[in-house]
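Every protein chain except one is present and positioned as in the full complex.
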Amino acid sequence: MGSSPLPVTRTRIARLAAASALLLLTGCAKQGISPQGQEVHRLYVIIMILAAPVFLGVEAALIWCIFRYRRRDDQPAPQIVGGGRSLGVFFAIPAVIVAVLFPFGEATLMNIEQPETPQVQIKVEGFQWEWTFLYLNEGLFVAGKTLVRPAVMVLPVDEPVQIQLVSRDVIHSFFVPDLLFKRDAIPGRTTAFTFTPTQLGTFHGQCAEFCGLWHSRMTFDVKVVAPLDYQAWIKQQRKKAQGITCEPHGTTLSLIAHNISWNQFCLAVPANAPFTVDITNQDVGIQHNFSIYDSFFEKKKYFTSPRITGPDSETLNATPLPPGHYYFQCDVHGPAMSGAFIVKK
Amino acid sequence: MSAAEITDERVARGTSGPILGMVLFVASEAMFFATFFGAYFTIREASPTWPPKGIPHLEIGIATVLTIILVSSSFVLQQGVRAIRKGHARRFQAWLAATLALGASFLALQLYDYSQLGFGLKDGIFGTLFYVMTSLHMAHVFGGVVFLGLVFTQARTGQLSPSRHESLEAGAIYWHFVDVVWVGLYTVFYLLTPR
Partner (left out) sequence: MAVTEAPVRELAPEPRGRLLDWLTTTDHKKIGILYLVNSFSFFAVGGIFALLMRTELARPGQQLIGAHGYNELFTIHGTLMIFLVIFPILAGLGNYFVPLQIGALDMAFPRINALSFWLLPVGGLTILSGFVAKGGAAACGWTCYAPLNEQLGTGVDLWLAGLILVGTASILGAINFIVTILRMRAPGMTMMRVPVFVWSILATSLLVILAAPVLTAGLIMLFADRRLGTSFFDPAHGGVALLWQNVFWFFGHPEVYMLILGAWGVVTEILSVFSGKPIFSYRGIVLSFLMITALSFTVWAHHMFATGAVELPFFSVTTELISIPTGVLFFVWLGTLWKGKLRFEVPMLFALGFIALFLIGGIDGVWAASPAMDFAIHDTYWVVAHLHYVLFGGTLFGIMAGMYYWFPKMSGRMLSRKLGQWHFWLQFIGFNVTFFPMHILGLRGMPRRIADYAPDRGWSFLNLVATVGAFLIAISLLIFLANVITTLRKPRTAPPDPWQANTLEWATSSPPPPHNFDVLPPIHSNRPVYDARLAEARLTDRGSG
């Protein structure tokens, strides 16, 4: 004789319903591609476990009252009022819920803020309306272009990443939904946070603090790759940067700023000769300037011009420089608006 | 209860409407100024040095005279309030006139002080805080002088009595408040700023 099928009891149905409801509700929040994100997902579920009974309880009580106490006769209702004891209970119940909620929230906060020794350190700069990622240890940077292409932050999987976040103009916010995290980028104030991506893939990021006209297009991507691929990418980026070279053609340079980009990525002048730079700023209402440094680390400044507001042009006179591979940028927009400055014998 | 009895009962009850109204107005003004003081401490906290580089240290002399003028004007005004409560109309008017004179001299002296300072509104955060806060205060002193001037007119036309002089009481509350704000400004800009 074969075994009888499992009895479908009411408790089983209830359990199934509750489980699927919970799954449905928890499924709404992202799982998180980092241990920190997963901690936050856990907190989401815990809060749901506390909130759902409150929600269901009160709504059920409301619906029950609506059906049970509908007026069916002309008798007056009993004029019941609650005394001090009821009031005490009314205060106690939410107090208990809050007392349970708070430690969980605090614990999660502690867990996601635990310091780790970062392997990758990236300075993230936001400005209207782009992101620039400066890889501090590797000495390279990645920029995007508003409305054209988002900046891509390539990261090695399973390595702690420290982000040093700052804004160059207004307040922006670095938000990656899959990390279940965001932090505001504030001008005049650098904030740092660390996370470890533990999942391969490309994840969407976007500015989450309204920052003006193209706030909706200030996007970026986080691309998590295997460590070998990360090393390969770094090598490739370095080669690209070093590969930028050009020949000097006289001592007058001409540069146009348009749509927060220079029209040239490589400038060259002969060594030990004074030179002039003609800057044309075509960006209406936007300030640019021209500066020469050792590199994007800005450890040594060789030349800087005043800021000019477009539309405008200016001719700058610079003193001679010894031969070398330098870096020029607009200080308002940083590496996003930069290039190589070659001084050749 | 007759209509007259109801009205009497309402009048007899505690602080009058206009005076309560002035107290509430002063409370709102206190929060207004508190915001600026909050801004002062926030900005000062974020600044590497205080006063910031390039700002000459403030001369305490004129400011102290200003403080004496305003604080004594509060005492003078309160004397006037006491005088009218006792029914000494002429004495009260004298005290009130003295208050107005002191108020006007405060304004004049502060304007003179502005012309002597070595920095302006646009000279960084110190200029921002100093001029915005003191000029808003000056506007309030001016408002107080106007208000008390109207009270003075009421006094001269015999509209105030020992038992009914709400506009004066209300004006006095406002004036003392403006005085307290000045003491706060003096403390913050002159006493708490290192020399």
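To keep things simple, chains are lettered A and B as they appear, and every chain counts its residues starting from 1.
Just so it is clear, a residue touches a chain if its C-beta (ideal position, glycine included) is under 8 Å from a C-beta of that chain, and two chains touch if they have at least 3 such contacts.
This one's a predicted model, so the numbers in the text were calculated from it and none came from an experiment.
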item: Residue of A:216, A:236, A:272 or A:315 in touch with the missing chain, whole complex considered; value: A:216
item: Option touching the unshown chain, where A:142, A:155 or A:180 are the choices; value: A:180
item: Among B:38, B:87 or B:143, the residue in touch with the chain that has been omitted; value: B:38
item: Missing-chain contacts mapped onto chain A; value: 28-30, 39-40, 43-44, 47, 50-51, 54-55, 58-59, 61-62, 65-66, 69-73, 75-82, 86-87, 89-91, 93-95, 97-98, 101-102, 104-106, 108-109, 111-112, 169-171, 173, 175, 177-178, 180-184, 186-189, 191, 193, 204, 206-217, 219
item: Positions on chain B contacted by the hidden chain, ascending; value: 1-3, 6-7, 9-10, 13-14, 16-17, 20-21, 24-25, 27-29, 31-36, 38-39, 42-43, 46-47, 52, 121-122, 124-125, 127-128, 131-132, 136
